[in-house]
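Of the protein chains in this complex, all but one are displayed in their positions.
Right, chain A next:
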Amino acid sequence: MSITTPAAPPRKPTETRAARRIRLTDRARKERNLGWMLAGPAFIAMVAVTGYPILNAIWLSLFDFRLTDPDGRTFVFLGNYATILTDGLFWKQFGVTAIITVVTVSVELVLGFGLAMVMHRALYLRTALRVAILVPYGIITVVSAYAWAYAFSNTYGFVNSLFGLGDFDWFGGTWSALFTVCVAEIWKTTPFMSLLLLAGLAQIPDDYLEAAQVDGATAWQRVKRVILPNMKAAIMVALLFRTLDAFRIFDSVFIMTAGAQSTETLSFLAYRQTISRVMVGLGSAVSVILAILVVLIAVLFVKVFKTDLSQQRGDKK
(Lines give C-alpha, C1' and ligand atoms only; values in the text may rest on other atoms or scores of the structure.)
Protein backbone atom coordinates (compact mmCIF):
# COMPACT_ATOMS: atom_id res chain seq x y z
CA MET A 1 0.00 0.00 0.00
CA SER A 2 1.38 3.36 -0.85
CA ILE A 3 0.09 6.51 0.69
CA THR A 4 1.36 9.85 -0.38
CA THR A 5 1.69 12.08 2.60
CA PRO A 6 1.23 15.73 1.84
CA ALA A 7 4.41 17.65 2.37
CA ALA A 8 4.40 19.47 5.69
CA PRO A 9 4.44 23.23 5.29
CA PRO A 10 7.65 24.91 6.42
CA ARG A 11 7.45 25.66 10.12
CA LYS A 12 7.40 29.29 11.10
CA PRO A 13 9.22 30.20 14.29
CA THR A 14 6.16 31.88 15.76
CA GLU A 15 3.82 29.03 14.93
CA THR A 16 2.35 27.35 18.02
CA ARG A 17 1.63 23.65 18.38
CA ALA A 18 -2.09 24.24 18.47
CA ALA A 19 -1.91 26.24 15.31
CA ARG A 20 -0.03 23.45 13.59
CA ARG A 21 -2.60 20.92 14.69
CA ILE A 22 -5.38 22.94 13.09
CA ARG A 23 -3.49 23.08 9.83
CA LEU A 24 -3.42 19.26 9.52
CA THR A 25 -5.92 18.06 6.99
CA ASP A 26 -8.53 15.56 8.10
CA ARG A 27 -6.89 12.92 6.05
CA ALA A 28 -3.48 13.53 7.52
CA ARG A 29 -4.91 13.44 11.02
CA LYS A 30 -6.75 10.20 10.37
CA GLU A 31 -3.68 8.66 8.89
CA ARG A 32 -1.66 9.72 11.86
CA ASN A 33 -4.22 8.25 14.22
CA LEU A 34 -4.33 5.06 12.22
CA GLY A 35 -0.56 4.92 12.42
CA TRP A 36 -0.68 5.20 16.18
CA MET A 37 -3.40 2.59 16.43
CA LEU A 38 -1.38 0.19 14.33
CA ALA A 39 1.99 0.83 15.87
CA GLY A 40 0.85 1.85 19.35
CA PRO A 41 0.37 -1.61 20.88
CA ALA A 42 3.74 -2.74 19.57
CA PHE A 43 5.32 0.46 20.87
CA ILE A 44 3.81 -0.02 24.32
CA ALA A 45 4.88 -3.66 24.36
CA MET A 46 8.41 -2.67 23.39
CA VAL A 47 8.60 -0.06 26.12
CA ALA A 48 7.21 -2.53 28.64
CA VAL A 49 9.58 -5.36 27.82
CA THR A 50 12.74 -3.35 27.27
CA GLY A 51 12.30 0.01 28.93
CA TYR A 52 10.96 -1.20 32.24
CA PRO A 53 13.70 -3.77 32.96
CA ILE A 54 16.39 -1.26 32.01
CA LEU A 55 15.01 1.42 34.30
CA ASN A 56 14.41 -1.15 37.03
CA ALA A 57 18.00 -2.38 36.77
CA ILE A 58 19.30 1.18 37.08
CA TRP A 59 17.06 1.75 40.10
CA LEU A 60 18.07 -1.54 41.75
CA SER A 61 21.75 -0.82 41.17
CA LEU A 62 21.48 1.98 43.74
CA PHE A 63 20.63 -0.48 46.53
CA ASP A 64 22.50 -2.97 48.65
CA PHE A 65 19.90 -5.68 48.16
CA ARG A 66 20.24 -9.40 48.66
CA LEU A 67 17.26 -11.47 47.52
CA THR A 68 17.51 -13.77 50.54
CA ASP A 69 17.46 -10.78 52.87
CA PRO A 70 14.69 -8.51 51.57
CA ASP A 71 14.48 -6.59 54.88
CA GLY A 72 18.15 -5.65 54.70
CA ARG A 73 17.63 -3.57 51.53
CA THR A 74 19.42 -0.24 51.91
CA PHE A 75 19.89 2.68 49.56
CA VAL A 76 23.60 3.13 48.83
CA PHE A 77 23.35 5.51 45.87
CA LEU A 78 26.49 4.93 43.77
CA GLY A 79 28.12 2.71 46.40
CA ASN A 80 27.81 -0.42 44.27
CA TYR A 81 29.52 1.32 41.35
CA ALA A 82 32.35 2.37 43.65
CA THR A 83 32.73 -1.21 44.90
CA ILE A 84 32.88 -2.53 41.34
CA LEU A 85 35.24 0.05 39.91
CA THR A 86 37.68 -0.20 42.83
CA ASP A 87 37.71 -4.01 42.77
CA GLY A 88 40.65 -5.46 40.86
CA LEU A 89 38.43 -8.34 39.80
CA PHE A 90 36.35 -6.04 37.60
CA TRP A 91 39.41 -4.76 35.74
CA LYS A 92 40.86 -8.23 35.43
CA GLN A 93 37.65 -9.50 33.87
CA PHE A 94 37.42 -6.42 31.71
CA GLY A 95 40.87 -7.35 30.42
CA VAL A 96 39.85 -10.96 29.76
CA THR A 97 36.72 -9.80 27.94
CA ALA A 98 38.75 -7.33 25.87
CA ILE A 99 41.30 -10.00 24.93
CA ILE A 100 38.59 -12.45 23.88
CA THR A 101 36.84 -9.72 21.90
CA VAL A 102 39.94 -8.50 20.05
CA VAL A 103 41.25 -11.98 19.28
CA THR A 104 37.98 -13.51 18.14
CA VAL A 105 36.80 -10.53 16.11
CA SER A 106 40.16 -10.15 14.32
CA VAL A 107 40.42 -13.82 13.46
CA GLU A 108 36.78 -13.92 12.43
CA LEU A 109 37.29 -10.93 10.15
CA VAL A 110 40.14 -12.60 8.26
CA LEU A 111 38.48 -16.01 8.09
CA GLY A 112 35.08 -14.50 7.38
CA PHE A 113 36.51 -12.49 4.50
CA GLY A 114 38.06 -15.61 3.03
CA LEU A 115 34.81 -17.53 3.33
CA ALA A 116 32.84 -14.63 1.86
CA MET A 117 35.18 -14.61 -1.16
CA VAL A 118 34.71 -18.35 -1.55
CA MET A 119 30.94 -18.03 -1.35
CA HIS A 120 30.95 -15.11 -3.77
CA ARG A 121 33.21 -16.68 -6.34
CA ALA A 122 31.99 -20.24 -6.19
CA LEU A 123 30.74 -21.38 -9.56
CA TYR A 124 29.31 -24.72 -8.57
CA LEU A 125 27.22 -25.88 -5.62
CA ARG A 126 26.77 -22.32 -4.44
CA THR A 127 23.73 -22.99 -2.24
CA ALA A 128 25.22 -26.14 -0.75
CA LEU A 129 28.44 -24.28 0.00
CA ARG A 130 26.64 -21.39 1.67
CA VAL A 131 24.54 -23.74 3.77
CA ALA A 132 27.62 -25.70 4.79
CA ILE A 133 29.43 -22.55 5.85
CA LEU A 134 26.44 -21.27 7.78
CA VAL A 135 25.75 -24.47 9.73
CA PRO A 136 27.90 -23.58 12.78
CA TYR A 137 26.03 -20.30 13.16
CA GLY A 138 22.77 -22.22 13.32
CA ILE A 139 23.97 -24.28 16.25
CA ILE A 140 22.98 -23.13 19.72
CA THR A 141 25.98 -21.61 21.51
CA VAL A 142 25.61 -23.88 24.54
CA VAL A 143 25.64 -26.94 22.30
CA SER A 144 28.70 -25.76 20.40
CA ALA A 145 30.43 -24.95 23.71
CA TYR A 146 29.77 -28.48 24.98
CA ALA A 147 31.02 -29.93 21.71
CA TRP A 148 34.29 -28.01 22.00
CA ALA A 149 34.61 -28.74 25.72
CA TYR A 150 34.41 -32.44 24.90
CA ALA A 151 36.76 -32.03 21.96
CA PHE A 152 39.45 -30.44 24.15
CA SER A 153 38.82 -32.72 27.15
CA ASN A 154 41.88 -34.72 28.16
CA THR A 155 39.84 -37.81 28.93
CA TYR A 156 37.49 -38.19 25.98
CA GLY A 157 38.49 -35.44 23.55
CA PHE A 158 39.95 -35.90 20.09
CA VAL A 159 42.16 -32.80 20.01
CA ASN A 160 44.92 -34.23 22.19
CA SER A 161 45.10 -37.51 20.31
CA LEU A 162 44.95 -35.71 16.96
CA PHE A 163 47.93 -33.52 17.79
CA GLY A 164 49.73 -36.06 19.97
CA LEU A 165 49.46 -33.93 23.11
CA GLY A 166 49.06 -36.84 25.53
CA ASP A 167 46.92 -35.83 28.48
CA PHE A 168 47.49 -32.08 28.27
CA ASP A 169 44.79 -30.30 30.27
CA TRP A 170 43.54 -27.46 28.08
CA PHE A 171 41.27 -26.17 30.83
CA GLY A 172 43.99 -26.30 33.47
CA GLY A 173 45.70 -23.01 32.55
CA THR A 174 44.44 -19.50 31.83
CA TRP A 175 45.88 -19.11 28.34
CA SER A 176 45.10 -22.58 27.09
CA ALA A 177 41.56 -22.32 28.48
CA LEU A 178 41.09 -18.92 26.84
CA PHE A 179 42.40 -20.40 23.61
CA THR A 180 39.70 -23.09 23.66
CA VAL A 181 37.02 -20.50 24.38
CA CYS A 182 38.24 -18.38 21.46
CA VAL A 183 38.29 -21.39 19.14
CA ALA A 184 34.70 -22.23 20.05
CA GLU A 185 33.61 -18.63 19.55
CA ILE A 186 35.43 -18.26 16.23
CA TRP A 187 34.04 -21.51 14.88
CA LYS A 188 30.55 -20.53 15.88
CA THR A 189 30.40 -16.93 14.66
CA THR A 190 32.74 -16.69 11.68
CA PRO A 191 29.80 -17.63 9.40
CA PHE A 192 27.88 -14.61 10.66
CA MET A 193 30.83 -12.38 9.86
CA SER A 194 31.20 -13.92 6.41
CA LEU A 195 27.51 -13.43 5.71
CA LEU A 196 27.73 -9.72 6.50
CA LEU A 197 30.89 -9.42 4.38
CA LEU A 198 29.28 -11.33 1.54
CA ALA A 199 26.53 -8.70 1.43
CA GLY A 200 29.22 -6.03 1.07
CA LEU A 201 31.08 -8.03 -1.53
CA ALA A 202 27.97 -8.46 -3.62
CA GLN A 203 27.54 -4.68 -3.79
CA ILE A 204 30.81 -4.09 -5.63
CA PRO A 205 29.99 -3.72 -9.31
CA ASP A 206 31.83 -6.21 -11.50
CA ASP A 207 32.79 -3.32 -13.79
CA TYR A 208 35.23 -2.00 -11.18
CA LEU A 209 37.04 -5.29 -10.99
CA GLU A 210 37.04 -5.78 -14.72
CA ALA A 211 38.39 -2.26 -15.24
CA ALA A 212 41.13 -2.93 -12.70
CA GLN A 213 41.98 -6.19 -14.42
CA VAL A 214 42.16 -4.49 -17.80
CA ASP A 215 44.47 -1.90 -16.28
CA GLY A 216 46.77 -4.75 -15.28
CA ALA A 217 46.09 -4.90 -11.53
CA THR A 218 47.22 -8.11 -9.84
CA ALA A 219 44.82 -10.16 -7.70
CA TRP A 220 46.26 -8.68 -4.50
CA GLN A 221 46.04 -5.15 -5.90
CA ARG A 222 42.40 -5.77 -6.83
CA VAL A 223 41.64 -6.86 -3.26
CA LYS A 224 43.56 -3.98 -1.71
CA ARG A 225 42.61 -1.16 -4.06
CA VAL A 226 39.14 -2.10 -5.25
CA ILE A 227 37.42 -4.67 -3.07
CA LEU A 228 38.46 -3.50 0.41
CA PRO A 229 37.83 0.24 -0.09
CA ASN A 230 34.43 -0.48 -1.58
CA MET A 231 33.59 -2.84 1.27
CA LYS A 232 34.67 -0.51 4.05
CA ALA A 233 31.13 0.18 5.20
CA ALA A 234 30.20 -3.50 5.23
CA ILE A 235 33.39 -4.39 7.10
CA MET A 236 32.75 -1.75 9.73
CA VAL A 237 29.18 -2.91 10.25
CA ALA A 238 30.34 -6.53 10.53
CA LEU A 239 33.02 -5.51 13.03
CA LEU A 240 30.54 -3.48 15.04
CA PHE A 241 27.98 -6.27 15.28
CA ARG A 242 30.54 -8.89 16.21
CA THR A 243 32.36 -6.67 18.70
CA LEU A 244 29.12 -5.93 20.52
CA ASP A 245 28.33 -9.64 20.56
CA ALA A 246 31.79 -10.80 21.56
CA PHE A 247 32.00 -8.30 24.39
CA ARG A 248 28.96 -9.88 26.02
CA ILE A 249 30.37 -13.43 25.79
CA PHE A 250 28.94 -15.73 28.43
CA ASP A 251 27.71 -19.14 27.25
CA SER A 252 31.01 -20.56 26.02
CA VAL A 253 32.88 -19.52 29.16
CA PHE A 254 30.12 -20.81 31.41
CA ILE A 255 30.06 -24.24 29.79
CA MET A 256 33.75 -24.72 29.00
CA THR A 257 35.54 -23.39 32.09
CA ALA A 258 32.78 -22.25 34.45
CA GLY A 259 34.98 -19.19 34.88
CA ALA A 260 37.82 -21.15 36.49
CA GLN A 261 41.49 -20.36 35.77
CA SER A 262 40.74 -16.63 35.54
CA THR A 263 38.64 -16.96 32.40
CA GLU A 264 35.67 -15.06 33.77
CA THR A 265 34.26 -12.29 31.60
CA LEU A 266 32.17 -9.25 32.51
CA SER A 267 28.89 -11.01 31.73
CA PHE A 268 30.03 -13.76 34.04
CA LEU A 269 30.66 -11.20 36.77
CA ALA A 270 27.10 -9.92 36.40
CA TYR A 271 25.79 -13.50 36.45
CA ARG A 272 27.71 -14.42 39.58
CA GLN A 273 26.57 -11.37 41.55
CA THR A 274 22.95 -11.52 40.40
CA ILE A 275 22.17 -15.21 40.04
CA SER A 276 24.66 -17.06 42.26
CA ARG A 277 24.95 -14.54 45.06
CA VAL A 278 21.48 -13.03 44.56
CA MET A 279 23.05 -9.63 45.26
CA VAL A 280 20.55 -7.97 42.98
CA GLY A 281 21.84 -4.44 43.57
CA LEU A 282 25.48 -5.18 42.91
CA GLY A 283 24.62 -7.43 39.96
CA SER A 284 22.42 -4.75 38.41
CA ALA A 285 25.27 -2.26 38.75
CA VAL A 286 27.61 -4.64 36.90
CA SER A 287 24.96 -5.06 34.19
CA VAL A 288 24.52 -1.30 33.87
CA ILE A 289 28.29 -0.84 33.51
CA LEU A 290 28.37 -3.61 30.91
CA ALA A 291 25.53 -1.94 29.01
CA ILE A 292 27.33 1.41 29.13
CA LEU A 293 30.49 -0.20 27.77
CA VAL A 294 28.51 -1.78 24.94
CA VAL A 295 26.98 1.60 24.10
CA LEU A 296 30.44 3.17 24.17
CA ILE A 297 31.70 0.57 21.70
CA ALA A 298 28.77 1.34 19.43
CA VAL A 299 29.40 5.09 19.70
CA LEU A 300 33.09 4.53 18.99
CA PHE A 301 32.26 2.67 15.80
CA VAL A 302 29.54 5.00 14.61
CA LYS A 303 31.13 8.35 15.49
CA VAL A 304 34.88 7.72 15.37
CA PHE A 305 35.13 5.07 12.68
CA LYS A 306 32.16 6.60 10.83
CA THR A 307 30.39 3.30 10.40
CA ASP A 308 27.39 3.79 8.15
CA LEU A 309 24.65 1.53 9.49
CA SER A 310 22.33 2.28 6.57
CA GLN A 311 24.75 0.35 4.37
CA GLN A 312 23.65 -2.87 5.94
CA ARG A 313 20.03 -2.33 5.09
CA GLY A 314 20.92 -1.73 1.47
CA ASP A 315 19.54 1.81 1.58
CA LYS A 316 22.58 3.18 -0.16
CA LYS A 317 24.42 1.94 -3.12
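Here is the rule we go by: a contact is a pair of C-beta atoms (placed from the backbone, for glycine too) under 8 Å apart; a residue touches a chain by one contact, two chains touch by 3 or more; residues count from 1.
Rule of thumb we're sticking to: contacts and distances are computed from a predicted model.
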Name of the absent chain as recorded in UniProt (options "Cytochrome C biogenesis protein", "NADH dehydrogenase subunit L", "NAD(P)H-quinone oxidoreductase subunit I" or "Extracellular solute-binding protein"): "Extracellular solute-binding protein"
Per the touch definition above, residue among A:A116, A:L269 or A:V288 touching the missing chain: A:L269
Touch with the omitted chain, as defined above, among A:G35, A:G51, A:G72 or A:G95: A:G72
Residue numbers in chain A that touch the chain omitted from display: 64, 66-70, 72, 83-84, 87, 89-90, 154-155, 167, 169, 171-172, 258-261, 269, 272-273, 275-279, 282, 286
